[in-house]
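Take this structure, written in structure tokens, and hold onto it; I'll ask about it next.
All protein chains but one are shown at their positions in the complex.
For reference, chains read A, B and C in written order, and residue numbers begin at 1 within each chain.
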Amino acid sequence: MVVAAARALTGRTSCFVGIGLPSTAANLARRLHAPELVLVYESGAIGAKPSRLPLSIGDGELAETADAVVSVPEVFNYWLQPGRIEVGFLSAAQLDRYGNLNTTVIGGDYRRPEVRLPGAGGAPEIAAACREVILIVRQNPRTFVQTIDFVTSVGYGSGPGERQRLGLRGRGPVRVITDLGVLEPDPVTCELALTQVHPGVEVDDVKKATGWPLSVGELTETAPPTPAELAVLRELEGGTR
Amino acid sequence: MVVAAARALTGRTSCFVGIGLPSTAANLARRLHAPELVLVYESGAIGAKPSRLPLSIGDGELAETADAVVSVPEVFNYWLQPGRIEVGFLSAAQLDRYGNLNTTVIGGDYRRPEVRLPGAGGAPEIAAACREVILIVRQNPRTFVQTIDFVTSVGYGSGPGERQRLGLRGRGPVRVITDLGVLEPDPVTCELALTQVHPGVEVDDVKKATGWPLSVGELTETAPPTPAELAVLRELEGGTR
Amino acid sequence: MELVGLAEGIAALVRDGDTVALEGFTHLIPVAAAHEIIRQGRRDLTLVRMTPDIVYDQMIGAGCARKLVFAWGGNPGVGSLHRLRDAVEHGWPHPLEIEEHSHAGMANRYVAGASGLPFGVLRGYRGTDLVKHTATLAAVRCPFTGEELTAVAALNPDVAVIHAQRADRRGNVQLWGITGVQKEAVLSARRSLITVEEVVESLAPQPGAVVLPSWVVSMVAVCPRGAWPSYAQGYYDRDNAFYREWDAISRSRSRFTEWLGTL
Partner (left out) sequence: MELVGLAEGIAALVRDGDTVALEGFTHLIPVAAAHEIIRQGRRDLTLVRMTPDIVYDQMIGAGCARKLVFAWGGNPGVGSLHRLRDAVEHGWPHPLEIEEHSHAGMANRYVAGASGLPFGVLRGYRGTDLVKHTATLAAVRCPFTGEELTAVAALNPDVAVIHAQRADRRGNVQLWGITGVQKEAVLSARRSLITVEEVVESLAPQPGAVVLPSWVVSMVAVCPRGAWPSYAQGYYDRDNAFYREWDAISRSRSRFTEWLGTL
């Protein structure tokens, strides 16, 4: 999943990075096939070049290796909002067929939910403003749901034309990378369809892991991780221990 | 005039400074009776302690001696606008009895004036936001006029209550220092009245130099400059030659 | 500015019922000050913070907070804030009112507060469910283009508390590295307390530093390691083991209560 995400950054120029899988993927890409990739962290580190995986989005290593460190208001207002950043990585506890994301609450009432999740953070504006968004979510029927319990960040809303109507200027989610494969939005309906499966995964497995009747597009199989990819990944992850 | 302006800063904590007379007066005050006075220049130098008089509001000496140097948007938005600065110094080509100022155009049409002046600069917001404003203007019938040709910066507008109505949160001009004396606003009518004359100046001289029928309040005479004041002033002015 | 002891500073500046912002974006989190607020038993606070982090998990669990104003409440790199969740999900130790924003929104609320404006404008929130639940959000129309954008209400806390690397003897404060939203938090607040690693004779200029002049700071308290378990660039690193440990401590009310007793 991480390797697939890193590969998705081929040819990209800049990436807005959160902690966890996205950070690993972006740093992996920078070491492998996208050495010029500019990593922008919401803590204000622009062009960070960490030698190990940061522990948090505000890790000191980010500030020390960055081309510029700016305030948090500036990173959102001057750098993210105008659409300067090409790719944003996001994850979620729930997503629907239009790539809308929930990271706020699950079940119950908003004021007294069954599960209180961390909340929005930078996600709504990353989803709105990055020129493209890549989602990384583990796929199972609890995360890939018919209806999300709370719209924290907008993918394609209720379908075609909705982003334009809402004034969201980025293209929206162009790819969802899961532990089973890759989904991409249908160019006409905006609905996410399976377009790639990881080695050893059957289409039926993916359908069973999806809470809506999953469309399947023209399918390819993910190339297995190369030894070089695995070696760099291990080195990166080793650095944080 | 400069000495009177410097004296007006006794007991003040912070001052928003433009170039020319205000800068000289503020630096004089800092060396004489207001060593803790914080000088804020619109170029972004906060707490500047220049050893000589700056050549312009963006003089390198200001940045090098300041506690902090911030961007121009920040100095206006975070420092001036919220009313953090106690005193603002302003001058003008024309002023009226309510301390409204013109630094834009004289005569003719706005688009094709007889005299094009520099314009607003920082003045409208200094006049609006500083907790108090001190004006320094040479007094003659061309500058102290019945009606100014253009309202660049608001004093008391058309009179009592106008500042509140416009949402201007500073008190407005509390003192006008001229080469003849000092005018202060009447607490009820807001109209500027003569309250102090410099040594050797007659009230009639001041009336003749004023384009409206000048009210005269309780009058005092300005104490002549002390040798210490003159010595420091000469030293300051010498430094820029 | 007044140089005080930490206990004295908290006692003087933080009162029951206040709106209090403790800021520091993963770096320079004013944890020692938070612990002092807990020790002094402050109650009914409205806690404001972009990323509540374990510092607010502790204050919420200790019963200091009536309301939380925030954008992202997790243990960064580790997982959930269990005390925050327990308060919201089960009302323990008592119910917690929530005012929820995005990072961009919170940042602009501080900017508006620091700027003496009643609101800030951004492209954000449109199409999200936050709009339905957050009263400090509204639509605003551009008078030139007619476009609809989002307004967020200014934040003007009663007190801002931040941690910085150092201050000079006159109370000018210097912080560097990731400086987050601390300048805005201090400038938006009515009062401010700044804990520092050390007081030095004079502040040598430092790349990337933010300086807050003494005349905008209410009180400074010397508090070495005052940001632990977060980090202070140039002084100490993040204690990541404690962040992981906190996950275990905070999972159960009893282990948390035990921890609280040791504070």
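Rule of thumb we're sticking to: contacts are C-beta pairs under 8 Å (C-beta built on N, C-alpha and C of every residue); 3 or more make two chains touch, one makes a residue touch a chain.
Quick caveat, the model's predicted, so the values are computed rather than measured.
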Options A:Ser43, A:Asn77, A:Thr178 or A:Thr210, residue touching the unrepresented chain: A:Asn77
Touch criterion as defined above, residue of C:Glu147, C:Glu198 or C:Glu258 at the omitted chain: C:Glu147
Positions on chain C where the hidden chain makes contact: 116-123, 136, 138-140, 142-145, 147, 149, 151, 153, 205-209
Residues of chain A (touch criterion as defined above) contacting the omitted chain: 13-14, 38, 46-47, 67-68, 77-78, 81-84, 129, 169
Residues of chain B in contact with the chain not shown: 19-20, 42-45, 55-60, 62-64, 69, 71-73, 76-77, 80-81, 104, 110-116, 118-125, 128-129, 150-154, 157, 162, 166-169
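Quick note on the criterion: only the chains that are shown with their structure count from here on.
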Distance from chain B to chain A - Cα centre to Cα centre, in angstrom: 55
Sites on chain B at which at least two other chains make contact: none
Overlap residues in chain C, where contacts from two or more other chains coincide: 111, 183-184, 210
